[in-house]
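Every protein chain of the complex appears in place save one, which is left out.
The block that comes next holds chain A.
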């Protein structure tokens, strides 16, 4: 059984003050196995964030369904929704979303604090997570005292600390310089090797090339996918670029 199944997902935004409707997702279908690292590529406005918001139960689809371990997200009771997000999902955002007035350590602890985890256990979980991320010495610092790359590492630590079934990342390298991006992407690969399932949304070919599989989304549909297999990052990048050329001929625009 797939860890995550997305079936005929459709999302139409209608703005309150106009009759105009935006169809962000038309008919999205895909499934993800446990342990996979999947990148979802699409140009700006193609519905990537919308998709991720629905996967994370922050938004509901107009129609279609999402199954996690065979259980429909729509069947999760409202009262269990928060527990589900807290225990089963980890989030990494483009702009980090760390709280500036909390130290990195307190930011990382936040999901555990919300679960009322004993302090001792929080501390025990912290070390094995921050050490490989290379922010062990920085955890007493505040977000404004560290670099963008280090902030994003802290955000990754916050996502990992609850040991989630799935990590959802929305353009995680979008606000990073190329060196920090590179190192974050390597971190994601390492986390994935350790068994963590990751779904990452991106419009960067380089970022996508670090995943095991890339889904292309356009006009609200997933219409193509490529597997990395045994290819190196550079080889896979070429393959992704080729796919994008084909898409470009259909009218898309990529950088």
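Note that in this section a contact is a pair of C-beta atoms (placed from the backbone, for glycine too) under 8 Å apart; a residue touches a chain by one contact, two chains touch by 3 or more; residues count from 1.
We adopt the following convention: contacts and distances are computed from a predicted model.
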Requested in this report: Pick from "Hydrogenase maturation factor HypB", "Protein N-acetyltransferase, RimJ/RimL family", "Glycolate oxidase" or "FtsX-like permease family protein" the UniProt protein name of the chain that isn't shown here.
Outcome: "FtsX-like permease family protein"
Report summary line: Per the whole complex, from A:2, A:76, A:110 or A:175 the residue touching the absent chain is A:110
Query - Touch with the omitted chain, as defined above, among A:82, A:147, A:193 or A:232 - result: A:82
**Report entry** Selected from A:97, A:193 or A:232 as touching the chain missing from the view
**Finding:** A:97
Query - Residue touching the undisplayed chain, where the options are A:5, A:23, A:43 or A:59 - result: A:59
Query - For chain A, the residues touching the chain missing from this view - result: 53, 56, 58-59, 79, 82-87, 91, 97, 99, 101-102, 106, 110-111, 113-116, 158
